[in-house]
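First the structure, which I've put down as structure tokens, then a few questions once you've had a look.
The complex appears here minus one protein chain, its other protein chains still in place.
Note that the chains take the letters A and B in the order they are written out, and that residue 1 is the start of every chain.
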Amino acid sequence: MSREPNPLFLAKRTYHGRRMADAARLLPILGGGLFLLPLLWKTPSEQGGTGTVQVMLYVFIVWIFLIGAAAILSRRIPRSESDPSEPEQG
Amino acid sequence: MATLNILVLTSLFYVVLLFAVAFAADTAAQRGRGRWLGSPLIYTLSLSIYCTAWTFYGAVGFAARSGLEFITIYLGPTLVMIGWWWTLRKMVRVGRSQRITSIADLISSRFGKSNALAVFVTILAVIGTTPYIALQLQSVTLSYAAFADFGANTGEEINQNLTAFWVAAGLAVFTIIFGTRNLDANERHHGLVMAIALEAVVKLFALLAVGVFVVWGLAGGLDNTLDRIEASAIARWDVPGSRWVGLTLLSAAAFMCLPRMFQVMVVENDDERHLRMASWAFPAYLMLMSLFVVPIAAVGLDIMPQGSNPDLFVLTLPLSEGRDGLAILSFLGGFSSATSMVIVAAIALSTMVSNHIVMPVWLWTTGGSAMMSGDVRHVAMLARRLSIAVILFLGYLYFRLSGSGAALAAIGLISFVGVAQFLPALLGGLFWRGANRKGALAGLATGFAIWAYCLFLPSFGPFMLMPQEVLDQGLLGISWLRPQALFGTEGLSPVVHAFMWSVSLNTLVFFIVSVFSFPQPVERLQGAQFVNVFEHSTTSGGWRGGQAQSEDLLIMSQRIMGAGEAQALFSNAARAQGIDGHLPEPTPDFLGELERAMAGSVGAATAHAMISQIVGRATISVEDLMAVADETAQIMEYSSELEAKTEEQERTARQLRQVNEKLTQISVQKDAFLSQISHELRTPMTSIRAFSEILRDTEDMSENEQSRYASIIHNEAIRLTRLLDDLLDLSVLENAQIVLNLQTATLSHLLDRSEVASGMSDGSFKVRRSPDVEDIELYTDTDRLAQVFINIMSNARKYCDAETPELSITPRVEDGIVTIDFADNGAGIPADKQGTIFEKFARVSETKAGGAGLGLAISREIMARLGGSIQYMPAQTGAAFRVSLPLSAENTAQAAQ
Partner (left out) sequence: MGKKVLLIEDEQNIIEAVSFILSRDGWEVKTHSNGHDAIDAVRARTPDVIILDVMLPGKSGFDILREIRADQGLAHLPVLMLSARGQAKDVEMAEHAGANQYMTKPFSNAEVLDAVRNLVMS
């Protein structure tokens, strides 16, 4: 589909808004990775293994971090709905 | 027994409170006072129906059995929510711009509004959700029974079936009252959502309260609690990687696909911007819901006697400690979780069942005649209400039949895997334009077959629906087809196994069939609108009221929506704006409303483009229109391909199109012509009328003035007459009614005659002739030919701007064709005017030189009749015309007649 060529340089505000949207796209991927991390830890049968308590605390800390990051991003993403930075899909 | 009575009373009071809240919210919304009803907070809370009784009671049970694994059920949705920019944003936008009523509707309208697909999805959704409803009923009866057990000396057995029945009936009543007030499934159910939001608060509060009680009341503080966990049976971190990943993915998939989640997330969504808050607030809600799960499980395992049901620890822990108040709160939390899920699920399913199954069947049986009368509304309402009752009854039936054997979490996960089959069609439909209906159907069928074979049927236990030998040795004894170890993949838990195989094969089949089959035109259009929804729709953008003409809008929408509906919409809007009559002001609100209404008929993109054209909205770009036109053109291309199955049909279609184009063109030309004629006639008439009135009404007028004005009237009258003559002449020529008066004459004679008639011979103009080649004998309509010459010469006289004007006339004969070139030494005709000089009323200069601008048009017609032509020759210095015709008009004249 033909569309207007995106301008090369954007106003600082717009630029910032688009980077925030990029961050919003990245966040779930980062979260997924962090949540998978405990799988690489040692099981308790090995020496110095990790227990449920440690994993639980870790998961909750990551969780709170993600909530905070999502909250900040949701405020910073520009509200203009005709978002020109929407990637071409399909 | 006293506790039980208090519990019953409290529950009843709570139910009454829910009714009251729902009723108050509905009333407020109707009066337009309930702005806060549509707040992002309420939206976020309504999403909490994800946390059902399975979460409320079952999570602790899950944790008590398999440790931290339970948390994956919340991590999946958390990732989906914080990834809202990827998927949910698009889903909500599509849902709103396409006025989607359910997930079945979304999938069906994406794939060419296929009802077969909608029916399929609906049936699968019912199969997947019914056990889940049964699960909720079970949780309420179990928790009620738990109370009864602790009531000790009751002596009488609690009739669980009866409890379940009354709960189901009560929920049906509540859902019907608040879920089917409006026919339009797109209307938000404010009362219902409000009640659910309240329940969300209650269940979170209850669970947190129990958690606080367990940690600080029973375990003796945070550190002690952690110690107890370390000491408990679930202290080991040994969740299998496949389950950790698999269940996270599964819950993420289910979160997007569950019909009830779709209902609150997309259908009940008031404003896309609410997603912003929900994106972090809902994960926070989930985090709080799971905060105390492991502590409660660990302490429960420690304190409660061996063999007690860990699924009920949330309730039995306070009860065993004699904290009846807390236990009742906990019961209410569980009750809230169960009821809110059932209510929303029933609404979502009933919308699907009535829209995609009951209504089509009803319309089909009545032969569509009912579409004309007004009773469709009532039937739809009735269908939806009956569907709710039936769905709840099915849930109750499932509860009765399955008994209370299976653990709560197991049913939940089986249901999750079932609905996760929608995921490939859903995401494929949103992001891949190549996805098509056949692919979606094939993928869904594959996924569900595997789900049923590997998970659903075995879940009823051996010997129920699936023989043990199939489980052990595979279908027909083929070990690769063992339901819980397809293709020899042993070592996975049945849920993850079934999820992996069903969804991946579903996706694969969906992809392959889509790639190798061809979509219908509607699918292609819908595909473009879904995938590029952010380019096509601006549901939330809103309209700026321009100088839109309400009347134009009304005319357009009447064509699209039908006169009655459009007029009703407009007059309602006008009334809402407090305007008398039927035309509202084109406010942004109204335009948005109109666009949505029209989108139901023509699709969001077209509706938007159409309104934009009338409103003159600045932001609609040519690209937008081209995008729509592109798609439309593609559709026309395909439909014509289909139409023209035989060559003949194709030819006929082409001819029809040509005729149609020509008719349109003629109609446009006719309008322009009439407008021109009107102008040409009215202008002299204006002078005539004005001056004749001056002559009549003015008394003191000099003779000089009088004669001057009289001569103006005279000249204008002559101009009128000449114009009428020309017009009649042209009309006769154009209608081929002319009878050629064929005579023989020499060219030199004709040129002499024309020179005199055009006033060329008065000496003001020098005419260069070539007498030696002019002696050509012509057999043609000599009078008409002379008329052409006169026109050319008069034009030269009028327009040649040279100081000593000259006109050279050069004839030539070649192959029986005579060409006569007329060239003057003036500036010629400007290049941009050359193309139109033979058109009617075309004038080269802006000063009016007397003629009506018909001379060359007439000349062209005459030459065509004579079998020749007249052309302008641009390469000359001055204005130059070339007239060519056959020496003898005999043959052509006959042909012309």
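Keep in mind that, in the parts below, a contact is a pair of C-beta atoms (placed from the backbone, for glycine too) under 8 Å apart; a residue touches a chain by one contact, two chains touch by 3 or more.
All values derive from a computational prediction rather than experimental measurement.
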Wait, the hidden chain, what does it touch out of the ones we have here?
-> B
Using the definition of touch stated at the top, determine which of B:11, B:39, B:308 or B:683 touches the missing chain.
-> B:683
Which of B:381, B:694, B:732 or B:776 touches the chain that is not shown?
-> B:694
Interface with the undisplayed chain - residues on chain B | 547, 675, 678-679, 682-683, 685-691, 693-694, 697-698, 712, 716, 846, 848
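FYI, only the chains that are shown with their structure count from here on.
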Expressed in whole Å, how far the mean CA point of chain A lies from that of chain B is 30
For chain B, which residues count as touching chain A in their complex?
-> 67-68, 71, 75, 78-86, 226, 229-230, 234-239, 241, 244-245, 248, 272-273, 276-277, 279-281, 283-284, 287, 291, 294, 431-434, 531-532, 534-535, 538, 540-541, 619, 621, 623, 626-627, 630
Considering the complex alone, what residue numbers of chain A touch chain B?
-> 1-4, 21, 24-25, 27-29, 31-32, 35-36, 38-39, 41, 43-45, 49-56, 59-60, 63-64, 66-71, 73-75, 77, 79, 81-83, 86, 89-90
